[in-house]
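Here the complex is missing a single protein chain, while all its other protein chains stay put.
Labels for the chains are A, B and C, by order of writing; each one numbers its residues from 1.
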Amino acid sequence: MSKKIQVTVWNEYRDDQMTGETAAIYPQGLHNAIADFLNRDPDIEAGTSVITDSEQGLSETILDKTDVLVWWGHRYHGEIEDAYVGRVIDRVRRGMGIIFLHSAHESKPFKGLLGTSGHLSWREAGERVRIWQTDPSHPIAAGVPLNFVIEHEEMYSEPFGVPSPESTIFISWYKGGNVFRSGLTFRRDLGKIFYFQPGHETHPNYFNENVQKVITNAVKWAKPELRVESLACPNDKEPLENL
Amino acid sequence: MSKKIQVTVWNEYRDDQMTGETAAIYPQGLHNAIADFLNRDPDIEAGTSVITDSEQGLSETILDKTDVLVWWGHRYHGEIEDAYVGRVIDRVRRGMGIIFLHSAHESKPFKGLLGTSGHLSWREAGERVRIWQTDPSHPIAAGVPLNFVIEHEEMYSEPFGVPSPESTIFISWYKGGNVFRSGLTFRRDLGKIFYFQPGHETHPNYFNENVQKVITNAVKWAKPELRVESLACPNDKEPLENL
Amino acid sequence: MSKKIQVTVWNEYRDDQMTGETAAIYPQGLHNAIADFLNRDPDIEAGTSVITDSEQGLSETILDKTDVLVWWGHRYHGEIEDAYVGRVIDRVRRGMGIIFLHSAHESKPFKGLLGTSGHLSWREAGERVRIWQTDPSHPIAAGVPLNFVIEHEEMYSEPFGVPSPESTIFISWYKGGNVFRSGLTFRRDLGKIFYFQPGHETHPNYFNENVQKVITNAVKWAKPELRVESLACPNDKEPLENL
Partner (left out) sequence: MSKKIQVTVWNEYRDDQMTGETAAIYPQGLHNAIADFLNRDPDIEAGTSVITDSEQGLSETILDKTDVLVWWGHRYHGEIEDAYVGRVIDRVRRGMGIIFLHSAHESKPFKGLLGTSGHLSWREAGERVRIWQTDPSHPIAAGVPLNFVIEHEEMYSEPFGVPSPESTIFISWYKGGNVFRSGLTFRRDLGKIFYFQPGHETHPNYFNENVQKVITNAVKWAKPELRVESLACPNDKEPLENL
């Protein structure tokens, strides 16, 4: 029996990713590029699913075997059916880890789990970004330089519509004058959540070794401590102590 | 033009509240009892709405004039239409304060804003509860004793399925052996949120002066600092600094 | 009897501030420049004290009348006597607000109240900084633009050795490639604490209207909810309930 962390990398993956600029960078899709580097870690076993799979790639069968779900989506957030969104949210509450990448800040599971808008401002200028550590004590930052550069990335800017995070692990500096809390953790019931900004589809940033290190660390951090079949709301009729 | 804080106390208020034990305690309904004590404060003007009003008491007209919404619901959470739930959540994100009372921990707006299950365990034994301050620096605790007793209340117990709160203001001791974080604050985008446990419909606890003091303080704390028409996600095409 | 918020602006104020560049900008000292703009607010009454005053400007008489202490120090942190440091820390724990400006991140009261190193990296290049709001719901950000520029300021960079703040209100972008959490709140027992980065002594940044707005807002936010004579650790011999 495998004791590896079971990861599913979910991607919306439609025509716009299968041709042109994105396909030139990620010929097998962003999801396979991400799964590939995760699979180089001996403790991780990563598969993939996409929006065009049955049940939009979010079947019970897939979620049953997933310890940590990695989510990449940009253009089709609105098409994910509410039943599947509810399924993902429920799984996270019952212990599954989830990592939201890049524009997943606008996805339904992100907003449903965090309770906020996820809003920010943005600029597609492929500008230079410098990502700074702000919590070197956190395992997600292990082995990552105190700051590192990505030459070209979409700009995301504060104010970022998220609740107070459990930990602020990275803050990004953009050449055009903006800052952004680009690596944040949250917990919801039994599930651990990490958001990480890099990964616009027209830049090869999932091949960046520091980006890979962060996401690999995050998978290990988000692994469930405990998973339960249901979060009951039990009627404890019998008092524990005398009334 | 009034500068008072405009409050709407929303209650599901159906037959089960209009007869029997609850009606004997709250002949005008829980919502009017709550609005009554809020209206004794010179800085507050409180009205009410109920589930049987048009648009389930959650019309744009009502929300337009509401600075802080107080929510009481127990049996009919599932009947609130998703469109109205979304409206409330959106208003909170854009700045409206909200106070969830008692069993509102299972309401759709509570779970939608917090992102967790809201689950807990419970016992209807009308047992003694002692509510302790845990953050005397917080304005919601102002003028409230370090601990106070309610003779009869429904028991709610940890573990409580909520995210890490911004502040833990009260923790309750129940005679039957349970504890519960009974006064918690959260923020979601521009909106402030307070949860407070007391208020089972078969006990006269909204006439308790300390309960009244807490809820009155909470209304003042939850008053918007800022309200906006929309939480935009703007495309900032022009960089602020040279690229 | 005055109901204004009583502020004392404390400054180390020695020869190095009384001559040359700093004196040219702040002929009456940084402390008087800060007190001046605070005194323009009708709800605030600000005085000053300096390290060369009796008891290093931190006498019981001064602290007795101070609701919020504003602290500016850079070169003489080590000279503050431990007895006076302890006095300040004790006052904050018992309810006095405190605002640490600029290089006060290395002062003894800052490190004693936060428990961390206060460390950061820095560069005196008088470079351009852009200060971004990250929590528009917070009263300290009220009336401040979503971002604003200071043309010349000392650079402070992450990682910043502070505990997880209660609220992260501002993050700064520096032209030289650094980011810094430049506006942070904390609570310690009954006392509210705000740290704000701007204010190197060789730049006229306490004349910047946005800097003034932030510090004025912070004074109002840090005002005590409650002050006590002592934080007792009482022996409650008699149980509240039957053993």
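Throughout what follows, contacts are C-beta pairs under 8 Å (C-beta built on N, C-alpha and C of every residue); 3 or more make two chains touch, one makes a residue touch a chain.
Given the structure is predicted, the values throughout are model-derived calculations rather than measurements.
A.B. asks: Give me the chain A residues in contact with the hidden chain, please.
C.D. replies: Listed in rising order, the touching residues are 95, 128, 130, 135-139, 142, 147, 166, 175, 187, 189-192, 225-226, 240-241.
A.B. asks: State which residues belonging to chain C touch the missing partner chain.
C.D. replies: These residues touch the chain not displayed: 89, 93, 106, 112-117, 119-125, 127-128, 155, 157, 161, 163-164, 166, 175-178, 186-189, 231-237, 239-243.
A.B. asks: Touching the hidden chain in the full complex, which residues of chain B are there? Just list them.
C.D. replies: Interface with the chain not displayed, on the chain B side: 130, 132-136, 146-147, 157-160, 164, 167-168, 171-174, 177-179, 181.
Quick note on the criterion: only the chains that are shown with their structure count from here on.
A.B. asks: For chain A versus chain B, what separation do you get between their C-alpha means, in angstrom?
C.D. replies: Chain centroid spacing, chain A to chain B, equals 31 Å.
A.B. asks: Send over the residues of chain B in touch with two or more other chains.
C.D. replies: 128, 166, 175, 187, 189, 240-241
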